[in-house]
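Dropping a structure here in structure tokens format, bear with me for questions.
Of the protein chains in this complex, one is absent; all others appear in place.
So, chain A:
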């Protein structure tokens, strides 16, 4: 037993606080918007130039001029504001975005994040991820705890090219929740049906406390 993609997204949604401006990455982080707790009002930023991202449009109402950072058609809300890319990253770099929830390939025990490149294999680019991890108030990474081969992705040191160094605050995986603290990672909670022993066994990084 462990959390599936939707349960991970639902757990990540518990990180949101009322009034926050938040950026959600592509993949599981996008699903977080389906689980925003009642009574919590957050404004979603899309780094291609929008605050106040709405849901997907109804069929037939797609607008080529209105997309999110994953290039998906979306809609606007009453509070929506549009701006250019330099302004968008000025608010990211200026620390105005309270939190980013991003996907990851590897996270280290010191909070290093790798999520943009596999040398020789996957050359897509970092997009806005390096700016986000450097600029936002809090970085939460949502990813599978291990690779398809069972290797831990929560490591002493990342093996892949970094997106940022010492930038991650919290990791939410299919096996549980860990915080980056002095000396290593601290277990915050285990996923449903996962024991602390199982979580430790799947983690290469140092676990403290």
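The rule we apply is simple: a residue touches a chain if its C-beta (ideal position, glycine included) is under 8 Å from a C-beta of that chain, and two chains touch if they have at least 3 such contacts; residues count from 1.
We adopt the following convention: contacts and distances are computed from a predicted model.
Student: Unshown chain, UniProt name, "Sarcosine oxidase subunit beta", "NADH-quinone oxidoreductase subunit L", "CoA transferase subunit A" or "3-oxoacyl-[acyl-carrier-protein] synthase 2"?
Tutor: From the choices "Sarcosine oxidase subunit beta", "NADH-quinone oxidoreductase subunit L", "CoA transferase subunit A" or "3-oxoacyl-[acyl-carrier-protein] synthase 2", the unshown chain carries the UniProt name "CoA transferase subunit A".
Student: From the listed residues A:8, A:162, A:177 or A:191, report the one that touches the chain absent from this view.
Tutor: Of the listed residues, the one touching the omitted chain is A:162.
Student: Mind listing the chain A residues that contact the chain we can't see here?
Tutor: Its contact residues with the unshown chain are 46-50, 55-74, 76, 82-90, 92-93, 112, 123-131, 134-135, 161-166.
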